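What follows is chain A.
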Amino acid sequence: MKYYKPATFEEAIALVAGAEGVTRILAGGTDVLVQMRSDIITPDTLIDIKAIPGTHEITRTEDGGWRLGIAVTGAEMSEHPELGRDWPGVVEAMDLIGSTQVQGRATPVGNLCNGSPAADSVPAMIAAGAVVTVTGPEGSREIAVDEIPVGPGKTSLAKGEIITALTLPPRGAQGGDAYLRFIPRTEMDIAVVGCAVNLRLNGDVITEARMVLGAVAPTAVVVHAAADALVGRTLDEDALSALSDLAEASCNPIDDKRGTIKFRTHTAGVLARRAAKIAYSRAKGAKA
Partner candidate 1 sequence: MSKTHVTTKVNGDEVEFLCDPRETLLDVLRDRLHLTGAKEGCGTGDCGACSVTVDGRLVCSCLILGVEAEGKEIGTVEGIAEGETLHPLQQKFIEYAALQCGICTPGILVATKALLEKNPDPSESEVRYWLAGNLCRCTGYDKIIRAVMDTAAEMREAS
Partner candidate 2 sequence: MVDVALWSGLRPLVGGRDSVAVEGGTVGEILDALRRNYPALVPTLDAGVSVVVDGRVIASSLTEPVKPDSEVVLMMRLKGG
């Protein structure tokens, strides 16, 4: 295995484009090193992007959104004084991954590129409308987060392309997001089901709604019908029931060591209700 620590994205992209065999980008390494240790993947080329300027920064964008460098860790997101006020669901989702130790290294972009259907931060980022900047030899483009994963362990990135930034949109007024996952223990497990909800209100009435489920299909599931079910009404019992039913109906899970089809489907409905309530109260001004 060859290890490179490029000083610029241009250098990194040239390395990625020119590398033979298996290439991996190293940010936090909390997935790549586990895969190496478990003999699942041994990259021929490992490109450590953490020396590239800006990769550790969290900055406000001009329009009031947030731009995150690709080496920004979960711990840095949680510690940021303002990010969590705007996007508590995204920050919480990231914070749920692994231990305190893993938080010191793990990055949302790594979580995304690992391509796990159970990645916690991904449903939250999709619900928030996050966008990544993908850069390759031909230049850069902005892509919605939900277009990156295409299947377990697979992304839509072409050879030579890497993600160079993550952008969260401006939170705006009367918005709130939340992410919940179900695990058997209190910590340290992979999500059996995850659910992110992002709402905007006008008074008590919902004007925008996005719900995204994790670990119930090969990739995160955007429940498009959630908007139809919620927009124009308050989050009353009927709305919660409808949302819960939609969540269950959107599941296409597998039976595996972490959960059954039946359990995942049922629990997706439970989490949908619970996450929606939190997002709703946040949109109404509750502190995260």
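Selection rule, in plain terms: all candidates are chains of the complex that A comes from, given by their letters.
The rule is short, and it goes like this: a residue touches a chain if its C-beta (ideal position, glycine included) is under 8 Å from a C-beta of that chain, and two chains touch if they have at least 3 such contacts; residues count from 1.
Computed from a predicted model, the values in this text were never measured in an experiment.
Of the numbered chains 1 or 2, all belong to the complex, but just one touches chain A: 1.
Against candidate 1, the residues of chain A that register as touching in their complex are 1-3, 5, 26, 28-30, 33-34, 36-38, 42, 46, 48, 50, 75, 98-102, 104-105, 186-188.
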